[in-house]
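First the structure, in the form of C-alpha cells, and then the observations on it.
What you see is the complex with one protein chain gone and the rest in place.
Order as written gives the chain letters A and B; numbering starts at 1 within each chain.
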Amino acid sequence: MSLKYEDVIEKYEPVLGLEVHVELGTASKMFCGCNTIFGAEPNTQTCPVCLGLPGALPVVNEKAIEYTIMIGLALNCSIAPFSRFARKNYFYPDMPKNFQTSQYDEPICVNGFLDVEIDTDEGIKTFRVEIERVHMEEDTGKSLHMGGATGRIHGADYSLLDYNRAGIPLVEIVTKIVPGTGKYAPEVARAYVAELRDILRSLNVSDVKMEQGSLRCDANVSLRLIGSDVLGTRSETKNVNSLRSVERAVRGEMIRHAELLNKGERVVQETRHFQEETGLTRSGRSKEQAEDYRYFPEPDLVPIVPDATWIETLRAALPEKPSTHRKRLQEAWSVPDKEMASMINADVLEIVEATVNLGADPAKARGWWLGEIARIANEKEVAATDLPITPKDVAEIVALVAAGELTDKLARQVIEAVIAGEGRPSEVIEKRGIKVVSDDGALMAAIEKAISAQPDVAEKVRGGNVPAAGALIGAVMKETKGQADAAKVRELLLKHLGQ
Amino acid sequence: MIIKRNAADMAVALASGETSSVALTQAHLDRIAEVDKDVHAFLYVDSEGALAQAALADKKRAAGEKLSPLAGIPLALKDVMVQKGIPTTCGSKMLEGWRPPYDSTVVSKLRAADVVILGKTNMDEFAMGSSTENSAYGPTHNPWDLSRIPGGSGGGSSASLAAFEAPLAIGTDTGGSIRQPAAVTGTVGVKPTYGGVSRYGLVAFSSSLDQAGPCARTVLDAALLHEVIAGHDPKDSTSINAPVPAIVSAAKSGNVKGLKIGVIKELQGEGYQAGVLNRFNESLELLAGLGAEIVEVSCPYFEYALAAYYLIAPSECSSNLARFDAMRYGIRVGDASGVSAEEVMNLTREVGFGREVKRRIILGTYALSSGYYDAYYGSAQKVRTLIKQDFDKAFLKSDVLVSPTAPTTAFKIGEKADDPIAMYLNDIATIPVNMAGICGMSLPSGLADEDNLPAGFQIMAPAMKDDRLYNVGAALEAALLSKWGAPILSHVSGLGAHA
Partner (left out) sequence: MAGISRDDVANLARLARIDMAPAELDHLASELGVILNAVARVQEVAGQNVPPTSHPLPLQNVYRKDEVAPSLTPEAALSAAPASEAQRFKVPKILGEEA
C-alpha cells in the first residue's frame, strides 16, 4: 500500500457500520430439536425441518427468544411488544429451503447502544455505538469446495454440503452508522466487537468463539471528506475472524478507499473478503446488483408477543456489565489505567482474573501474563489465551516463587516448558530437576570455586568495585545450572569478599 | 357388494365378524385393479403395505383390544401428504420416485387408528388446479363420465370414492380442492377450520390457506374420519390448541330446528349453471321444511376474493417451492462436467415443474417483488381482512352460511385447460372460506337438469364451529336421501363389471 494511514485521516473521516452474527448456545436448533454440537460427523444432526424436506414445519425454540431478549436488554434496546418472523428469499445450496427464516420490518429488539472505551492520545475516551436492531434468524449449512487449488469456491469442481449447522439459532446485531471516530475507527470497531463478545459471554448465551464461527463480524466502511456531510460509498467486509482482524480490516479498507478516491476513482459498493495473510480485502459479490429478497411475513410461524413480566424478570437477572466488572477489578487490584488498557488489549483480563481467583497475587499474575507469556504469544503470532498454559499453571508458579522454591528466572524456564508441552509445572520441575539452590553450604562451595577461577575479579571486588561481582555471580549461576537464587548468591559473595 | 357400503356400515361388519379387514382391503384392491385403468385415481397402490396394516387390525381385534371406530377400514391418501417409504410425488415430475424418510402427522394418526392406507391418489401438480388435469402423470377421469374432469386439485381422492375404490379418502383444500371435487363427483368433502388438522407433512402450496380434510360418501363417514385426523400438533405452529369440536355427535344429530341459514347473495346468479342453482334452491326448501330459518346475507367484498387468492397463494407458493432445486432430493437435470449448480437448478426447475406451477411461481415472484409488494401482496392481505369481516357480520345474523359449491358441474377434460381465468372461476364460491380460515363442507345436492351430473351444496361455519357443518349436513343428507330413495352414487353407471 502506497498510502499511509496518517495521510488518509488527514483528508478523510471514516463512517462505520458493524453487523455481528452470534450463534446462540442453545441445546437444540432454532426451529427443530436437532443437536447443535460443533464438529459432529456430517449430516448427523439433521431432520426434516432443518433439511427443508417437503412438508416440514418450523417451531420456535423458546430459549432462543429468551437469549435474544437478554442480548437486547444488555444492549439497552427496547423489546418490541409485537414481533414477527419473515422469509428472506434467495437461492443458495447451503440454504435448504432457499429462503432464510429471519426478521424484516418487525425485529424483536430495537434502538439500543453500547459504550466502548478507547485509549487515545488524550487519554481514555468513551464512544457510544448506537444499535439499530437485534433480530433472530437461522444459520446455513456448511459447504466444502472440492477440486480447486485453494479449497475456496473459485476453481472448485463441485461442493459437498453438510447441514448440521443449518437451523442453528443466529442473532444479528446491527449498529446504526457510527460517525465521529476519526482516526480511531479501527480501534472503536475492535473495541465494540470485544465488548459485545464480553457481554455475550457474561450472559452465557453463546461461546462466542470467533475462530469457530460462533461470533462473526461484517464491517461496513465508507469515507467522506473531512467537513463534508455527504456520505461516501460503503464496502462490506466479511470473513473477519478475530478481534485483530476487525481492526486490520477497517484500517485496510480506509486506506483502500482513500487510494481510490485520491486517484479520482469510484469506490464500488460491494462485498469484500478479508485475507488473514495479507491484511487486505479481496472483491466478492457486487452489491450493486442487489438481490431482491421479496420479504414477507412467515406464514408457518405466529407472532411473538413477549410478556412484560417475563421481560422484567430477564432484566433483573442480567449479570454485572463487563465494564462495571472491569472497574471493580481495577479498584480491587489498584491497577493504573494504562495497565488496565494493556490487559484488555491483550485480551488477558479474564485469564488474569481466573489466576487471581486461584490464589495468585494480582500484580504477579498480571506480570506473568502480560510479560513472559505475552512475549511468547507474540513470537508465535497467537493470542496469549490460545497458548497451552492455564490460570492454574500460572497460579502454581506464582505460589512457588513466593515460597522461594523458584526464582523468577527459573519460573520463566518452567513457563516456556509448559507452553512447549512438557507437562504441568510440577511435572516440568521434576523432569528437569529444577530446584532453587539456596543451601548456604552448596552456594559457598560454588562461590569459592568461582573466586579461585577468577582471582583478579575477586580482588577488584574486595577493593570496592561491587559491580565487578557480576562476573563472579554469573559463574556461580553457570556452575549451579541457573538454579541458584541469584540474590542470595550476591549477598553471600559480597559478604565473603567483605562488601 | 361390500365396497358399495359406507365406512360406518363397514365398521359394523368388521365388529360383528361378518368380514375381516384383510378381506375388505382385498375387495378394494380388486376393485382398483378392475376400474382404475379407466379412472386413474391412484398414482401408487401399496397392496403389500395395506394388507399388512389390515392383518394387524384384524389381529388386534381378535385379541380384544379397544379399537378406533375406523380401525381396519381402507382409505385413499392424496399424494401431497408425506408417507414414510412410500412414493410421494404431489402429482409432479419434480418428486418422481421420492420416498420420504418421515410420516406426516395425519398419516401417523391414521396408523395409530389402524386405518388401512391403500395408496396415493392423483392430484393437480402441487395442489394447483381445479381439474386434476395439471398432474404430471395424466388426469383422473370422473367416474360419472370418464370424459370429464373429477375436479381438483384433489380429483383422485374424490374419484376413488365415487368409483368405490375406497370408502374414505384424505384431501387437502387451499381454495376449494376438497370441496369442488366433492361437488362434481357427488361425494362429501370437508375443509376443517384452518389449524384444525396438522399441516406437518402436508407438502406446502399456500401455507396460510392449506388444510387437510376428510373425504367420504356420507356426512357421518366424513365426521368419523375428521375426528381421527384432527387435533393439536406441537410440530405445527399454526395448529389450534383446543379440543376437537363434537363433530361425530353433530353428524348423528342432524337437527336444524330454529337454526338460521344465511344465503350469500354474491355467491349465486350469473355464472352459475341453472341446474346447479335449481338443486341448491331445492335443498334450501328442504332445510326450511325441517324448521330452519332461511335469511339472505350480503358479503360485498367477496367479489375481490378470487383476485386476492390469486395473489396470496402464488406468492406463498413461489417461496414454498423454492426448495425444489435438485440439490438434496427430487430429480436432477443437466448435471454434466462443467455445468454449475445454478444451471442445474434452472434446468431442473424448468423441466420438473408443469405450466400451471411455473405460471404461479412467476406470478408470486412478481407480487412479492420490491416495488410491487404493497400494490399486490399487501393489498391482497387487506382484502383478506375485509372478507373475514364480511363473514363475521354475516355470522351475526346466521348460524351457518350456504351457497352452491361450484358454479358448474364437471366439464369435459381439456375444455378449460387453455383458459386460466375460466379455470380459476371454478373456485369462486369456495375461496372465501380459505381466505377467512373458517370451515366448509360440500355434500351432493342432486343431479343438474342439463347434464345429469352431480352438483354440490356448500355449508360454511365460523372458525372452530366445524360441528355445525356436520349437523346441518346430516339433516340435509337425510332429507335428500328420503327424496331420492337411494344414495346419489347409485346412479354412477358403466364402471367396471360390477356397476
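We take it that a residue touches a chain if its C-beta (ideal position, glycine included) is under 8 Å from a C-beta of that chain, and two chains touch if they have at least 3 such contacts.
The structure presented is a predicted model; accordingly, all values stated were derived computationally and were not measured.
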Full-complex contact with the absent chain, from B:65, B:342 or B:450: B:342
Touching the absent chain when the full complex is considered, from A:76, A:159 or A:438: A:159
Hidden-chain contact residue, picked from the options B:223, B:327, B:447 or B:492: B:327
Full-complex contact with the absent chain, from B:6, B:208, B:408 or B:426: B:208
Selected residue (touches chain absent from view) among B:202, B:299, B:400 or B:436: B:436
Touching residues (missing chain, whole complex) on subunit A: 26-28, 32-35, 41-48, 51, 59-65, 84, 90-94, 140, 143-145, 147, 153, 156-163, 271, 284-285, 291-292, 294, 297, 299, 301-306
Touch residues of subunit B, complete complex, unshown partner: 98-99, 101-102, 194-195, 208, 234, 237-238, 240, 301, 304, 306-308, 310-311, 318, 322, 325-332, 335, 339-347, 349-350, 353, 358-359, 361-363, 365-366, 369, 374-376, 378-386, 388-389, 420-421, 435-438, 463
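In this section, only the chains that are shown with their structure count from here on.
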Whole-Å gap between the CA centroids of subunit A and subunit B: 57
Touching residues (chain side subunit A, partner subunit B) in the complex: 48, 51-60, 87, 89, 91, 93, 96-99, 159, 161, 292, 294-296, 299-302
Contact footprint of subunit A on subunit B as seen in their complex: 81-82, 88, 90, 95, 98, 100-102, 104, 199-204, 206-208, 234-238, 315-316, 318-319, 322-325, 327-329, 341-342, 345, 365, 368-370, 373, 377
